[in-house]
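A protein chain is absent from this complex, but the other protein chains hold their places.
Chain IDs A and B follow the sequence of writing; residue 1 opens each chain.
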Amino acid sequence: MHAEEKLTYETWPAEPEKSTLEAKNKFLGFWLFLGGETVLFASLFATYLALKDKVPSADHALAKDLFDLPLTFVATMLLLTSSLTSVYAMYHMKNFNSQKMMLWLGITVLLGLGFLGLEVYEFNHYVHEYHHKFTSSAFGSAFYTLVGFHGAHVTFGLGWILALMIRNYKRGLNLYNAPKFYVASLYWHFIDVVWVFIFTVVYLMGMVG
Amino acid sequence: MSTYAQKKGFGSVIWDYLTTVDHKKIAILYLIAGGFFFLVGGIEAVFIRIQLAVPNNDFVSAGAFNEIITMHGTTMIFLAAMPLLFAFMNAVMPLQIGARDVAFPFVNALGFWLFFFGGVFLNLSWFLGGAPDAGWTSYASLAIHSKGHGIDFYVLGLQISGIGTLIGGINFLVTIINMRAPGMTYMRMPLFTWATFVSSALILFAFPPLTVGLTLMMFDRMFGSNFFITENGGNTIIWEHLFWIFGHPEVYILVLPAFGIFSDVFSTFSRKRLFGYSSMVFATVLIGFLGFMVWAHHMFTTGLGPVANAIFSVATMAIGVPTGIKIFNWLLTMWGGSVKFTTPMYWAFAFIPSFVIGGVTGVMLASAAADYQYHDSYFVVAHFHYVIVGGVVFAVFAATHFYWPKIFGTMLNEKLGKITFWLFFIGFHMTFFVQHFLGLWGMPRRVFTFLPGQGFEMSNLISSIGAAFMSAGVIVLLINVIVTSVKNEKVGNDPWGDGRTLEWSIPSPPPFYNFKQLPLVRGLDPYWLEKMEGKKGMTPAEPLGDIHMPNASFIPFVIAFGLFVAAFGALYNGEKSWAVPVIIIGLLITFGSMLVRSLKDDHGFHIHKEELMDDNDKGVKA
């Protein structure tokens, strides 16, 4: 089965993301990459936990002073929902429905942008209200690095999905680009899972002390 | 698209290598670059031994000495040993599993160029204000304290080449999982392929902690963060943990492929299948697994407390068991065999006693309470050189002689090979054996000089003389390479005559598509099986058909180059006005070319059946 072949709804395979050798490689390679990313974030979490509330003097804000649960809850909901919408997109990809896939991917991107906006607002808020900066304490460095790394992943993911959408808007699905959409959505899920951990470890555990 | 038979000018050869995605050519690139850095690291080693030949020597200054030891360690580990092993993995592993290429040829090229630019960046430090000087471990308090840009070069250079290694590891994993020829089950894979597999898995999980550690160090040194600044709440022990969570598996990332190479050499030249194949595979996997459980044995004197020290001590000793299994299996492979002492076999044979010494001192070091004496003394220096030189470097030498005909189509001179061996082998033991005693007599490591009257003089001198022997050995190897390349006597598929695995069933060097028809694998040592049944080659598993091949691409080079540019910006951040624009330009080059790669369709090309049949008629070798 050649990747660039034109297919119809009838000839579209059940697992388009794994139907050629290249696609299978991409699928497996990406999962392995996410395994490495997991260790990367685990290292950042460990660093954060070791440096949480480690500040040079008592006038620095600590985790319990900083976090605002409603705000992060909204952010969390946005990101979780975006994961769900990307599932819908993949559902339509499997059904060879390019337009609906694009629609749901578009919604995913909008939700992701909303999340990023809230994050920017949040960081800004900490810096100006609490003087909690990247350079002000080990706690600040660890916080912005962990959460910022996640934010950078969100940004990269948005850019990636957008680029794929623009590139393939006109020509529709084939076995060459379907795996690309699929791994991009895997990446998006991964970002979402990492956020669940950040929400728990940084925010919830930060609130209770 | 069938350019493979044409004669080419020098310029187009260069362009060919800059854009190649062929695993065999990338292997040659790794071999050249790794070999070059090996020489650089070797020269640094010679400087170290000259400086320490006599007490109170002033051959190099104290500051320069620290730069030299740092660069010696960093270069040898990251820029010599790993790339050289990657060279053989690239050259041989796809052939051993009967694949036409790796899973991601593009990523393979990208991995090489990232490693290359990272290595070049790191070494440019010599010319741009001084090399890093906090040791290859670059412990945080000293690294933060270090003036100049040396440490910045270390952080950025390793970051770039580390990414290259990481994606290289993923590539090998996917290749081995997805691209094995029909019949090549996991338990029929040659040990070198197994070692590549486990070692790649270690890379995948060990490099991210290094990436994080380097990032934190970069932020602290260049962007004002406080991870390791104690006054602002930072903690330098975090660096030690992150570094060694990477650093210990790194030892196995290096030594497992070495084990794999030796396993293949032993069975080939004993004309016997590997003794206890399944327990060898099991031991390889177990060593890889345990490799992650023992990092804190590098930190016994950091003050982690007796509970942690005791646990890590016992866990470390446990690694001795699978390693012992391997040693005895190798010995028993030769037992009852018909052992031919070729140059690769010299190295393999000498590896056993050398590595056993390194292994037993490893068990001694594992004993936490006693390690308080050994730690950071010359005993440790002796130990890890016995493991890394006696294991990894011996393996690289063995593989160089063993696989040279497969890579270049001509044999290295056996006589010169044996001279190399004797010089290096004698020099190696002279240099490092006495260092065990130096450490026990109270000589700390990483000292730029020592004072007379402490009983260190004689042994240091012996050690330095040994280094001269090792250098002579390497020079003979270089002569051998030149002589061989000039003569360039072509050899056939199986020049050693005892080849057992698939790579020996195809021409040397192989055609760029490797296998005209994928071979049918009927057991362990598939080529040997066919030979024993009186056949000339492998039975094909498929009819002759079109072969799909990837296109060459210049993009990997450009992606890596962008990071190289950005690294200069980061290095001078806050110091030069052009720093931030340079970071942005560099990242734009990188991400821009990634975008191009992502958006531009690249379907590769097909070699048509007819062209392959033409090859048949002409009996073309490459």
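Here, contacts are C-beta pairs under 8 Å (C-beta built on N, C-alpha and C of every residue); 3 or more make two chains touch, one makes a residue touch a chain.
The rule is short, and it goes like this: contacts and distances are computed from a predicted model.
Chemist: Leaving aside the chains on screen, match the unshown one to its UniProt name from "Spore gernimation protein KB", "ABC transporter ATP-binding protein", "Cytochrome c oxidase subunit 2" or "Thioesterase domain-containing protein".
Modeler: UniProt lists the chain left out of the view as "Cytochrome c oxidase subunit 2".
Chemist: Let's see if you follow the contact definition: name the visible chains touching the chain that is missing.
Modeler: The chain that is not shown touches these displayed chains: B.
Chemist: Can you say which of B:43, B:128 or B:440 touches the chain missing from this structure?
Modeler: Selected residue, touching the omitted chain: B:440.
Chemist: Decide which residue listed in B:18, B:46 or B:317 touches the omitted chain of the complex.
Modeler: B:317
Chemist: Of B:9, B:305 or B:574, which residue touches the hidden chain?
Modeler: Per the contact definition at the top, the residue touching the missing chain is B:305.
Chemist: Which of B:273, B:490, B:522 or B:597 sits in contact with the chain that's absent?
Modeler: If we include the chain that is not displayed, B:273 is the one touching it.
Chemist: Please output the residues of subunit B touching the missing chain, sorted low to high.
Modeler: The list for subunit B reads 61-63, 65-66, 133-135, 139, 141-142, 145-146, 230, 235-237, 270-273, 275-279, 301-303, 305-306, 309-310, 313-314, 317-318, 320-321, 324-325, 327-329, 331-332, 334-341, 349, 352-353, 356-357, 360-361, 363-364, 366-377, 429, 433-434, 437, 440-442, 444-451, 453-455, 532.
Everything below uses one rule, namely that only the chains that are shown with their structure count from here on.
Chemist: For subunit A and subunit B, let me know how many angstrom lie between their CA-based centres, rounded off.
Modeler: One centre to the other, that is 34 Å.
Chemist: Provide the residue numbers of subunit A that touch subunit B in the complex, in ascending order.
Modeler: On the subunit A side, the touching residues are 3-4, 21, 24-25, 28-29, 32-33, 35-37, 39-40, 43-44, 46-47, 50-51, 54-56, 134-142, 145, 160, 163-164, 167, 176, 180.
Chemist: In their complex, what parts of subunit B are in touch with subunit A?
Modeler: 103-104, 107, 166, 170-171, 173-174, 177-179, 204-205, 207-209, 211-213, 215-216, 219-220, 223-227, 229, 231-235, 238, 241-242, 245, 595, 598-599, 601, 603
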